[in-house]
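All protein chains but one are shown in place.
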(Lines give C-alpha, C1' and ligand atoms only; values in the text may rest on other atoms or scores of the structure.)
Protein backbone atom coordinates (compact mmCIF):
# COMPACT_ATOMS: atom_id res chain seq x y z
CA UNK A 1 0.00 0.00 0.00
CA UNK A 2 1.15 3.54 -0.69
CA UNK A 3 -0.20 6.25 1.58
CA UNK A 4 -0.96 9.86 0.71
CA UNK A 5 0.95 11.22 3.75
CA UNK A 6 3.78 13.33 2.32
CA UNK A 7 6.27 12.85 5.12
CA UNK A 8 8.06 9.62 5.96
CA UNK A 9 11.24 9.99 7.97
CA UNK A 10 13.32 6.86 8.53
CA UNK A 11 14.92 6.35 11.89
CA UNK A 12 15.60 4.13 14.83
CA UNK A 13 13.46 3.84 17.97
CA UNK A 14 15.26 5.42 20.92
CA UNK A 15 12.60 5.03 23.61
CA UNK A 16 9.12 3.64 24.18
CA UNK A 17 7.09 4.89 27.14
CA UNK A 18 3.65 3.35 27.63
CA UNK A 19 0.76 4.96 29.45
CA UNK A 20 -2.70 3.47 29.93
CA UNK A 21 -4.15 4.53 26.55
CA UNK A 22 -1.30 6.24 24.71
CA UNK A 23 2.43 5.71 24.30
CA UNK A 24 5.29 8.05 23.50
CA UNK A 25 7.82 6.84 20.93
CA UNK A 26 11.09 8.69 20.30
CA UNK A 27 12.65 8.07 16.89
CA UNK A 28 16.16 9.22 16.02
CA UNK A 29 15.98 10.18 12.37
CA UNK A 30 19.59 11.38 12.14
CA UNK A 31 21.84 11.91 15.15
CA UNK A 32 21.06 13.99 17.13
CA UNK A 33 17.61 14.72 15.67
CA UNK A 34 14.70 13.09 17.49
CA UNK A 35 11.08 12.90 16.33
CA UNK A 36 8.51 12.23 19.06
CA UNK A 37 5.22 10.45 18.33
CA UNK A 38 2.21 9.93 20.58
CA UNK A 39 0.26 6.92 19.35
CA UNK A 40 -2.03 4.40 21.07
CA UNK A 41 -0.50 1.83 23.38
CA UNK A 42 -2.50 -0.68 21.32
CA UNK A 43 -0.63 0.25 18.13
CA UNK A 44 2.69 0.11 19.99
CA UNK A 45 1.95 -3.46 20.99
CA UNK A 46 0.39 -4.55 17.70
CA UNK A 47 3.47 -3.36 15.79
CA UNK A 48 5.69 -4.62 18.63
CA UNK A 49 7.63 -1.33 18.63
CA UNK A 50 10.87 -1.74 20.57
CA UNK A 51 14.05 0.23 21.12
CA UNK A 52 16.44 -0.03 18.14
CA UNK A 53 13.65 -0.99 15.69
CA UNK A 54 13.98 0.52 12.24
CA UNK A 55 10.79 2.55 11.71
CA UNK A 56 9.39 5.55 9.89
CA UNK A 57 7.80 8.63 11.42
CA UNK A 58 4.82 9.41 9.16
CA UNK A 59 3.19 12.87 9.13
CA UNK A 60 0.36 14.27 7.00
CA UNK A 61 1.36 17.58 5.37
CA UNK A 62 -1.57 19.41 7.01
CA UNK A 63 -0.03 18.49 10.38
CA UNK A 64 3.17 20.46 9.69
CA UNK A 65 3.63 24.12 10.62
CA UNK A 66 6.49 26.41 9.60
CA UNK A 67 8.47 28.64 11.98
CA UNK A 68 10.86 31.34 10.85
CA UNK A 69 13.10 33.77 12.71
CA UNK A 70 12.06 37.43 12.72
CA UNK B 1 8.05 31.99 23.52
CA UNK B 2 8.59 28.26 23.85
CA UNK B 3 5.97 25.97 22.35
CA UNK B 4 4.84 22.56 23.59
CA UNK B 5 5.17 20.96 20.13
CA UNK B 6 7.82 18.25 20.51
CA UNK B 7 9.14 18.30 16.96
CA UNK B 8 11.15 21.12 15.39
CA UNK B 9 13.20 20.17 12.36
CA UNK B 10 15.54 22.82 10.95
CA UNK B 11 15.85 23.12 7.23
CA UNK B 12 15.85 25.27 4.16
CA UNK B 13 12.84 26.12 2.01
CA UNK B 14 13.05 24.32 -1.34
CA UNK B 15 9.72 25.37 -2.87
CA UNK B 16 6.66 27.48 -2.19
CA UNK B 17 3.47 26.81 -4.13
CA UNK B 18 0.50 29.07 -3.39
CA UNK B 19 -3.13 28.17 -3.94
CA UNK B 20 -6.14 30.36 -3.18
CA UNK B 21 -6.42 29.50 0.53
CA UNK B 22 -3.51 27.14 1.26
CA UNK B 23 0.12 26.88 0.25
CA UNK B 24 2.53 23.94 0.05
CA UNK B 25 6.01 24.49 1.45
CA UNK B 26 8.81 21.99 0.90
CA UNK B 27 11.61 22.12 3.48
CA UNK B 28 14.89 20.22 3.04
CA UNK B 29 15.85 19.15 6.54
CA UNK B 30 18.95 17.20 5.46
CA UNK B 31 19.75 16.38 1.86
CA UNK B 32 17.90 14.59 0.39
CA UNK B 33 15.13 14.53 3.04
CA UNK B 34 12.19 16.82 2.36
CA UNK B 35 9.38 17.71 4.76
CA UNK B 36 6.19 19.02 3.15
CA UNK B 37 3.85 21.41 4.97
CA UNK B 38 0.41 22.65 3.96
CA UNK B 39 -0.27 25.95 5.69
CA UNK B 40 -2.44 28.94 4.84
CA UNK B 41 -1.40 31.24 2.04
CA UNK B 42 -1.90 34.03 4.58
CA UNK B 43 0.78 32.60 6.89
CA UNK B 44 3.12 32.11 3.94
CA UNK B 45 2.82 35.79 3.14
CA UNK B 46 2.86 37.06 6.72
CA UNK B 47 6.10 35.17 7.42
CA UNK B 48 7.31 36.03 3.91
CA UNK B 49 8.39 32.43 3.31
CA UNK B 50 10.68 32.22 0.31
CA UNK B 51 12.96 29.65 -1.29
CA UNK B 52 16.28 29.29 0.60
CA UNK B 53 14.87 30.72 3.86
CA UNK B 54 16.10 29.03 7.03
CA UNK B 55 12.98 27.69 8.76
CA UNK B 56 11.76 24.98 11.06
CA UNK B 57 9.10 22.37 10.37
CA UNK B 58 7.07 22.13 13.59
CA UNK B 59 4.88 19.10 14.36
CA UNK B 60 2.81 18.24 17.44
CA UNK B 61 3.61 14.73 18.72
CA UNK B 62 -0.02 13.61 18.34
CA UNK B 63 0.34 14.33 14.60
CA UNK B 64 3.08 11.72 14.15
CA UNK B 65 2.38 8.08 13.26
CA UNK B 66 4.86 5.20 13.25
CA UNK B 67 5.31 2.68 10.42
CA UNK B 68 7.33 -0.50 10.68
CA UNK B 69 8.18 -3.27 8.22
CA UNK B 70 6.48 -6.62 8.75
CA UNK C 1 4.99 -1.59 6.20
CA UNK C 2 2.40 -1.57 8.95
CA UNK C 3 1.28 1.81 10.24
CA UNK C 4 0.21 2.75 13.76
CA UNK C 5 -2.97 4.50 12.55
CA UNK C 6 -5.88 2.57 14.08
CA UNK C 7 -8.46 3.24 11.38
CA UNK C 8 -8.38 1.86 7.87
CA UNK C 9 -11.67 1.83 6.04
CA UNK C 10 -11.78 0.11 2.66
CA UNK C 11 -13.80 1.67 -0.08
CA UNK C 12 -14.06 2.84 -3.64
CA UNK C 13 -13.23 6.33 -4.91
CA UNK C 14 -16.42 8.18 -5.88
CA UNK C 15 -14.98 11.56 -6.82
CA UNK C 16 -11.69 13.42 -7.12
CA UNK C 17 -11.69 17.21 -7.15
CA UNK C 18 -8.34 18.92 -7.52
CA UNK C 19 -7.52 22.43 -6.37
CA UNK C 20 -4.17 24.19 -6.69
CA UNK C 21 -2.54 22.70 -3.58
CA UNK C 22 -5.11 20.30 -2.13
CA UNK C 23 -7.61 17.80 -3.49
CA UNK C 24 -10.86 16.40 -2.12
CA UNK C 25 -11.37 12.65 -2.44
CA UNK C 26 -14.73 11.01 -1.71
CA UNK C 27 -14.53 7.32 -0.79
CA UNK C 28 -17.63 5.13 -0.52
CA UNK C 29 -16.86 2.71 2.30
CA UNK C 30 -20.27 1.00 2.25
CA UNK C 31 -23.24 2.29 0.29
CA UNK C 32 -24.37 4.92 1.04
CA UNK C 33 -21.61 5.90 3.49
CA UNK C 34 -19.02 8.34 2.13
CA UNK C 35 -15.75 9.34 3.75
CA UNK C 36 -14.23 12.61 2.54
CA UNK C 37 -10.48 13.23 2.60
CA UNK C 38 -8.56 16.42 1.88
CA UNK C 39 -5.02 15.54 0.83
CA UNK C 40 -2.42 17.26 -1.33
CA UNK C 41 -2.93 17.38 -5.06
CA UNK C 42 0.62 16.03 -5.25
CA UNK C 43 -0.34 12.86 -3.36
CA UNK C 44 -3.44 12.46 -5.52
CA UNK C 45 -1.26 12.46 -8.59
CA UNK C 46 1.59 10.40 -7.17
CA UNK C 47 -0.85 7.64 -6.14
CA UNK C 48 -2.80 8.23 -9.35
CA UNK C 49 -6.09 8.27 -7.45
CA UNK C 50 -8.99 7.90 -9.83
CA UNK C 51 -12.73 7.27 -9.61
CA UNK C 52 -13.51 3.57 -8.93
CA UNK C 53 -10.05 2.86 -7.45
CA UNK C 54 -10.03 0.50 -4.48
CA UNK C 55 -8.48 2.50 -1.63
CA UNK C 56 -8.45 2.84 2.12
CA UNK C 57 -9.35 5.89 4.17
CA UNK C 58 -6.74 6.02 6.95
CA UNK C 59 -7.32 8.02 10.15
CA UNK C 60 -5.19 8.34 13.30
CA UNK C 61 -7.25 7.66 16.44
CA UNK C 62 -6.46 11.10 17.88
CA UNK C 63 -8.24 12.57 14.83
CA UNK C 64 -11.57 10.95 15.72
CA UNK C 65 -14.20 12.64 17.90
CA UNK C 66 -17.34 11.07 19.33
CA UNK C 67 -20.84 12.59 19.14
CA UNK C 68 -23.82 11.32 21.10
CA UNK C 69 -27.47 12.35 21.25
CA UNK C 70 -28.63 14.19 24.34
CA UNK D 1 -25.95 22.80 15.54
CA UNK D 2 -24.46 21.57 12.27
CA UNK D 3 -20.71 21.05 12.17
CA UNK D 4 -18.38 21.50 9.20
CA UNK D 5 -16.69 18.12 9.75
CA UNK D 6 -17.40 16.07 6.62
CA UNK D 7 -17.35 12.63 8.19
CA UNK D 8 -19.94 11.27 10.60
CA UNK D 9 -20.09 7.52 10.88
CA UNK D 10 -22.89 6.04 12.97
CA UNK D 11 -22.14 3.09 15.16
CA UNK D 12 -22.33 1.42 18.51
CA UNK D 13 -19.77 1.67 21.31
CA UNK D 14 -17.91 -1.63 21.69
CA UNK D 15 -15.40 -0.68 24.38
CA UNK D 16 -14.37 2.22 26.59
CA UNK D 17 -10.90 2.21 28.16
CA UNK D 18 -10.03 5.13 30.40
CA UNK D 19 -6.52 6.36 31.16
CA UNK D 20 -5.61 9.29 33.39
CA UNK D 21 -6.10 12.04 30.78
CA UNK D 22 -7.33 10.27 27.63
CA UNK D 23 -9.69 7.42 26.83
CA UNK D 24 -9.93 5.01 23.93
CA UNK D 25 -13.37 4.40 22.49
CA UNK D 26 -14.04 1.63 19.95
CA UNK D 27 -17.10 2.16 17.77
CA UNK D 28 -18.51 -0.58 15.53
CA UNK D 29 -19.78 1.27 12.47
CA UNK D 30 -20.81 -1.88 10.57
CA UNK D 31 -19.84 -5.38 11.64
CA UNK D 32 -16.95 -6.09 11.67
CA UNK D 33 -15.64 -2.58 11.03
CA UNK D 34 -14.35 -0.78 14.10
CA UNK D 35 -13.40 2.90 14.35
CA UNK D 36 -11.10 3.81 17.26
CA UNK D 37 -11.14 7.27 18.85
CA UNK D 38 -8.80 8.74 21.44
CA UNK D 39 -10.58 11.55 23.26
CA UNK D 40 -10.24 13.06 26.74
CA UNK D 41 -11.42 11.07 29.72
CA UNK D 42 -13.33 14.24 30.64
CA UNK D 43 -15.37 14.11 27.42
CA UNK D 44 -16.02 10.40 27.92
CA UNK D 45 -17.53 11.14 31.31
CA UNK D 46 -19.35 14.32 30.31
CA UNK D 47 -21.08 12.50 27.44
CA UNK D 48 -21.40 9.41 29.65
CA UNK D 49 -20.12 7.17 26.85
CA UNK D 50 -20.84 3.54 27.62
CA UNK D 51 -20.73 0.22 25.81
CA UNK D 52 -23.73 -0.22 23.45
CA UNK D 53 -24.41 3.54 23.20
CA UNK D 54 -25.46 4.75 19.76
CA UNK D 55 -22.84 7.32 18.76
CA UNK D 56 -21.16 8.88 15.77
CA UNK D 57 -17.45 8.90 14.96
CA UNK D 58 -16.74 12.41 13.65
CA UNK D 59 -13.65 13.19 11.57
CA UNK D 60 -12.54 16.43 9.86
CA UNK D 61 -11.65 15.81 6.20
CA UNK D 62 -8.11 17.13 6.69
CA UNK D 63 -7.58 14.28 9.18
CA UNK D 64 -8.18 11.59 6.54
CA UNK D 65 -5.40 10.07 4.43
CA UNK D 66 -5.77 7.77 1.43
CA UNK D 67 -3.87 4.51 0.92
CA UNK D 68 -3.82 2.57 -2.33
CA UNK D 69 -2.20 -0.72 -3.39
CA UNK D 70 0.81 -0.56 -5.66
CA UNK E 1 -25.96 15.74 19.52
CA UNK E 2 -23.16 16.53 21.95
CA UNK E 3 -19.60 16.22 20.65
CA UNK E 4 -16.50 15.18 22.58
CA UNK E 5 -14.47 18.17 21.30
CA UNK E 6 -13.53 20.18 24.41
CA UNK E 7 -13.35 23.60 22.78
CA UNK E 8 -16.30 25.57 21.43
CA UNK E 9 -15.74 29.29 21.06
CA UNK E 10 -18.74 31.41 20.10
CA UNK E 11 -18.25 34.21 17.66
CA UNK E 12 -19.31 36.02 14.55
CA UNK E 13 -18.06 35.35 11.02
CA UNK E 14 -15.82 38.19 9.86
CA UNK E 15 -14.73 36.84 6.48
CA UNK E 16 -15.21 33.90 4.14
CA UNK E 17 -12.64 33.23 1.42
CA UNK E 18 -13.29 30.30 -0.86
CA UNK E 19 -10.66 28.38 -2.81
CA UNK E 20 -11.26 25.42 -5.10
CA UNK E 21 -11.31 22.72 -2.38
CA UNK E 22 -10.88 24.59 0.91
CA UNK E 23 -12.15 27.84 2.40
CA UNK E 24 -10.79 30.14 5.11
CA UNK E 25 -13.26 31.39 7.68
CA UNK E 26 -12.37 34.14 10.17
CA UNK E 27 -14.45 34.18 13.34
CA UNK E 28 -14.32 37.05 15.84
CA UNK E 29 -14.74 35.39 19.23
CA UNK E 30 -14.33 38.60 21.23
CA UNK E 31 -13.13 41.87 19.75
CA UNK E 32 -10.38 41.96 18.64
CA UNK E 33 -9.65 38.22 18.89
CA UNK E 34 -9.99 36.30 15.63
CA UNK E 35 -9.98 32.53 15.19
CA UNK E 36 -9.16 31.28 11.69
CA UNK E 37 -10.50 27.97 10.36
CA UNK E 38 -9.64 26.15 7.16
CA UNK E 39 -12.52 23.85 6.23
CA UNK E 40 -13.79 22.44 2.94
CA UNK E 41 -15.56 24.75 0.52
CA UNK E 42 -18.28 22.10 0.49
CA UNK E 43 -18.92 22.52 4.23
CA UNK E 44 -18.91 26.30 3.85
CA UNK E 45 -21.67 26.01 1.29
CA UNK E 46 -23.63 23.25 3.02
CA UNK E 47 -23.76 25.29 6.25
CA UNK E 48 -24.21 28.47 4.17
CA UNK E 49 -21.57 30.27 6.21
CA UNK E 50 -21.74 33.99 5.62
CA UNK E 51 -20.28 37.15 7.13
CA UNK E 52 -22.02 38.12 10.40
CA UNK E 53 -23.34 34.57 11.03
CA UNK E 54 -23.29 33.48 14.67
CA UNK E 55 -21.10 30.36 14.74
CA UNK E 56 -18.79 28.37 16.98
CA UNK E 57 -15.15 27.53 16.36
CA UNK E 58 -14.76 23.90 17.46
CA UNK E 59 -11.35 22.41 18.29
CA UNK E 60 -10.38 18.96 19.61
CA UNK E 61 -8.12 19.22 22.67
CA UNK E 62 -5.35 17.21 20.96
CA UNK E 63 -5.21 19.99 18.34
CA UNK E 64 -4.21 22.64 20.90
CA UNK E 65 -0.59 23.46 21.78
CA UNK E 66 0.64 25.66 24.61
CA UNK E 67 3.24 28.42 24.26
CA UNK E 68 4.90 30.17 27.18
CA UNK E 69 7.43 32.98 27.42
CA UNK E 70 10.96 32.07 28.47
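Of note:
Each chain gets a letter, A, B, C, D and E, in the order it is written, and its residues are counted from 1.
Keep in mind that, in the parts below, contacts are C-beta pairs under 8 Å (C-beta built on N, C-alpha and C of every residue); 3 or more make two chains touch, one makes a residue touch a chain.
Since we're looking at a predicted model, the values are computed, not measured.
Remark: the absent chain touches shown chains A, B, D, E in the intact complex. Chain A meets the missing chain through residues 17-20, 22-24, 36, 38, 62-63, 65-70.
By the touch rule set out above, chain D reaches the unshown chain at residues 1-5, 19-22, 40, 42, 60, 62.
One chain is missing from the display, and on chain E it is touched by residues 5-9, 24-25, 27, 29-30, 33, 35-39, 43-44, 47-49, 53-70.
Note that only the chains that are shown with their structure count from here on.
Between chain A and chain B, two chains of identical sequence, the interface residue sets overlap for the most part, with shared numbers making up over half of the total. In this assembly, the C-alpha centroid of chain C lies 22 Å from the C-alpha centroid of chain E.
Chain D has residues 5-6, 24, 36-39, 43, 47, 49, 56, 58, 60-63, 65-70 in contact with two or more other chains. Chain contacts in this assembly follow no simple pattern; the graph is neither a line, a ring, a star nor complete.
Here, these are the chain pairs in contact: A-B, A-C, A-D, B-C, B-E, C-D, C-E, D-E.
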